[in-house]
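Would you mind keeping the following structure in view while I ask a few things?
Missing here is one protein chain; the remaining ones are kept as they sit in the complex.
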Amino acid sequence: MSAQTLSRAVPASATTRWRRRATGAVCFAALIELLSRTGVADPEFLPPATEIVGRAATLLLDADFRAHALTSALAWAIGLGLAALVAVPLGLLLGSVPIIDAATRSVVEFLRPIPSVALIPLVALVIGTGLQHRVALVVYASLWPILYNTMYGLRGVDPLAKESLRAYGFGPLAVLRRVSLPSAAPFIATGVRLAAGVALILTVSTEIVAGRGEGIGVFIYFAGIAVPARMADILAGVFWVGLFGVAVNALLVAAERRAFRWHHAQWGERE
Amino acid sequence: STGGASTASAPPSAPANGGLEKTQLKIATLPAIDSAALYVAIDQGLFEKEGLEVTPQIVQAAPEAIPMLVKGEIDAMFGNYVSMFAAHDKNALKLRILAEGSRAAPDSLSIMALPNSPIKTPKDLEGKTINVNVLHNFQELALTQVLKANNVDPATIKYVQVTFQNIMPSWKDGQIDAAYLGEPMVTAATAGMGARKILDPASGPAAEFPISGYVSTQGWYDENPKVSAAFQRAIHNAAKLMENNREVVAKVLPTFTQIDAGTAATVTFPYFSSNDNPVRLQRVADWMLEAKWLTKPIEVKSLMSPTTSG
Amino acid sequence: MRGRGMRTAVFRLLVLVGLVAIWEAGTWAADNPFFPRPSTIVVRMHELWFSGPPTALFLTEGAVADILPSLGRMALGFAGGALGGVVLGLAVGLSARVYDYLDGVLQFLRAIPPPALVTVFLVLFGFGLRMQLAFIMFSIVWPVLLNTADGARSVEPLHLQTCQAFRLSRAERLFRVILPSALPKMFAGLRLALSLSLIVMVFSELLPGTTNGIGFQLTFAYQSFDLPAMWAGIVLLGVLGYLLNELFLVVERRVLAWHHAAQRLVG
Amino acid sequence: MLEIDNLSHVYGGGTPNEHHAIDGLNLSVAEGELLCIVGPSGCGKSTLLRSIAGLITPTGGQVKVEGNLVRQTPDNLAVVFQDYSRSLFPWMSVADNVALPLRRKNMDKSRRREAAQEALESVGLEAAGRKYPFQLSGGMQQRVAIARALAYRPTLMLMDEPFGSVDAQTREDLEDLVLKVRGHHQMTIVLITHDIDESVYVGDRVVVLSKAPAHVVGDLKVDLPGPRDQITTREHPDFVHLRAEVGRLVRGHATV
Partner (left out) sequence: MLEIDNLSHVYGGGTPNEHHAIDGLNLSVAEGELLCIVGPSGCGKSTLLRSIAGLITPTGGQVKVEGNLVRQTPDNLAVVFQDYSRSLFPWMSVADNVALPLRRKNMDKSRRREAAQEALESVGLEAAGRKYPFQLSGGMQQRVAIARALAYRPTLMLMDEPFGSVDAQTREDLEDLVLKVRGHHQMTIVLITHDIDESVYVGDRVVVLSKAPAHVVGDLKVDLPGPRDQITTREHPDFVHLRAEVGRLVRGHATV
């Protein structure tokens, strides 16, 4: 019965699952609606969900908003792509050559906690303030989840699987490519999924703080400096960002399912 | 019709304007009323007349534009003097003031309290929490002088940094005792919330306090002396146009701020400077030094050019 | 074993010294006020934080006023966020039902840029510590959550069958089997969250109403163009990040001893 | 004790990899009986075991343990999995692995530890308690899995090729151990093996399964004079006869 959920697939039909998802979303929206309507949160600063969603819908017709959204999406995509391109090989290197990991760790760990607020002016000085500025910051922040998941993923590879290939005379590189990488791939993919969120946040946040007139973050910023602040606009922008995040995640999950069928089949459809 | 349309029709080079070093300028501005002169100058074809084609680049805060200036992505920027002097003092850039921009007008800045607040007089502000956009900036600088003049100990005031959009919620929620507002918030708070004005930070010793101006680097200025002069003329001429003529300002406000036409018609404008005056600017530097925000005195005159317009 | 450790330590030191030397040379060559020399930064750091009286362990008032509250906030935020991430991650990873209900909303929240929500946080939590903690937790919970869920989902099926065959209770299953086997992945998430919590701490100190902290100091320094002080903040964050990470690795090595040992099976 | 009624199981039904593992299998095991199951590789023995243990839900038919339909794992059941090395928990010492299931048994910690140590001794691993599974050889890991099941003292024990990885001598010892334990604690045991001699030596009954999909092709009562003994029993003419019989059945030359 309920104890079963800890171990075995609860076969739920697709419709049930969609119904549950919808229920979850509606509950969340209802919570916001309630907070706002009852005045627990001042509706001037947290408008009811219906108003936010309504505003979000009309925003779609706004060509300006669509242009903002498009530039943000572009920065996001380039940033995430570059981050993956850099982080996976780097993670493979650090994860498979412990001495390099140990030697570079001080530098890596030193660089990591530098917040993007501090980097914004410095990066602007070095590479300018256009698209490349946002992309650089996005890459810098979304690198880490992929890097770390790659490194930890490699550690989880069954040593016997590696031995098996080594026994056939394959060198370390081949073992890395044919055993470690595929075995760690599902976890790396989780890292990419994490990074996709981080990249989105960084794109929009950078725009909010230091956008140069374009991007959904700038839209949000402008709505914020209006008097009174257009909270419905801000949250409608946030709504689209969030929805984009959901869509990206769903897409990546679907891609993972295709790519790692063995993983999901073996571990059972527990999600 | 926006300013963009008229600049677009500007002739690429106007030999009549005597060999400008360059004709296309990119200027960083803020989406605030204070930068209106630049937009009016564009809108009214004043740059065009000088043979300049100016593209404004909106940034969200002046410090963000400094790297752009240093890197040469922009030619000049609109920024508040306190930040600029601080940057100059710390050698972040070698400052050159191209033209004065805005000065505080009466009622364009205001310390306000909500209707039910116990704060009634400036004296009541002692020990209270007041918001500022950025700590150690012109808001504090001016208020400190005005408080002193009103016999209030400025040291007792607690300043907290609150971003623009969060002033209202923090204020309503009692997180700040009194709000330090600029336009158009002053108008909005008075009309919408019945807020009371406690003190005008731009009164007494800080009357007509210079807030922001158009600046670049000394290096840029040295390379483009003629452009600088032309630019200054255009800004000053715009300011002259704007004196006693709300319409030209109200017309451009909605194009670069989030102020709608309705509000634009009613808000209090700052003063837009139609000439450069080192004396009043020196006051800012002196007060900064007094507040120990500068490590050494700045002689403002050396950073400015004489007014060549009108 | 020991020799290897020594070698890495020396290697590491050399790398570090080399990089600092390059940095010093680079900044000397660039001569840009935005990139002060490391030696200047160190002097500034000393001035700012470590020139106090011996009675205060050489910490200055500034250090006590900025570093300690920051670390406190970070620790609390990290603890809360990590706990939330683990609990939610396990729930989502183990139960198809919970997953279905929550996944959409969680993925939605995960994508939201916190700076856009400052006003909402403000009205929900008010100024100060509560808002800062909420802010930190909201930001760092995700790596822990996702990685924990992933770990919980990929527990060796035969382990679960063994649990079931011996009818271990829910709690035993969770604490003795699922949790330990999800731990390695969880730790990846926690390690990400740890340095993230430093970063978000800085952001939380930009929030309305903040009056102290490393992040506050750092942004204040930038706003007033005290660039060496800003860099002092950056370097301090870097050093803290490094130290926290080393501490974390010590804990990880203890907790995951079995994992590392089993991994060393192969040369 | 155990009733299997028209059991069928199809893996991946509806997919191109659909596989009928078990088809209409009937079997019943009496209380205290030691049933050996032999059958060709891949015929469905492990699948059958998993169905009995309630680890998979068969696609057809039913399994009853002590009269109750198996939906979840029945109480007081222990399993030794074929893939023993994966069924041990790598983060626990060997002793903890063995002691873990005993938590269900209302024993205090020291009792659990004792019981685990005892079980480890009985499989010849008295010194391995503090080691971790990966520090053991294959055969030792297998014996840990057996010890875990033994320590639990189930009423129904399911063993899937439990002695496959140990040497001949140890194997004989373990066979005798199972026989002894069964006698002492009134366990019902279902043991899958590929060793025909073993099935006859330890079993009260030997069931032979067909190629996939599995069904019963032979069911032989082993009536050897007890107590069994590695030397005398294996020399007994009935033993020799029975093992030939089972051998023929496995090879597909059913004579019964």
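Which chain is which? They are A, B, C and D, in the order written, and residues in each are numbered from 1.
Everything below uses one rule, namely that a contact is a pair of C-beta atoms (placed from the backbone, for glycine too) under 8 Å apart; a residue touches a chain by one contact, two chains touch by 3 or more.
Values in this document were obtained by computation on a predicted structure and should not be read as measured data.
Q: Looking beyond the chains shown, say which of D:I22, D:A78, D:M140 or D:L156 touches the absent one.
A: If we include the chain that is not displayed, D:M140 is the one touching it.
Q: Which of A:E44, A:D101 or A:D158 touches the chain that is not shown?
A: Counting the whole complex, the residue in contact with the absent chain is A:D158.
Q: On chain D, what residues meet the omitted chain?
A: Per the touch rule, chain D residues meeting the hidden chain are 11-12, 17, 19, 38-46, 82-83, 85-86, 130-131, 135-140, 143, 160-161, 164-171, 194-196, 247, 250-251.
Q: Considering the entire assembly, which residues of chain A contact the chain that has been omitted?
A: These residues touch the chain not displayed: 158, 160-161, 163-170, 178-179, 182-183, 185, 260, 262-263, 265-266.
Please note the rule applied: only the chains that are shown with their structure count from here on.
Q: With chain centres set to the mean of the C-alpha atoms, which chain is at the far end from chain D?
A: B
Q: When B-C is set beside A-C, which has more C-beta pairs in contact?
A: Per the contact counts, A-C leads.
Q: Per the centroid of Cα atoms for each chain, what is the distance between chain B and chain C, given in Å?
A: Inter-chain centre distance comes to 39 Å.
Q: Could you please state the distance in Å, as a whole number, between where the Cα atoms of chain A are centred and where those of chain C are centred?
A: 17
Q: Multi-chain contacts in chain C: which residues touch at least two other chains?
A: 34, 119, 122-123, 161, 164, 222, 259, 262, 265
Q: For chain A, what residues touch not just one other chain but two or more?
A: Counting only residues that touch two or more other chains, chain A contributes 3, 42, 45, 121-122, 125, 208-209, 224, 229, 234.
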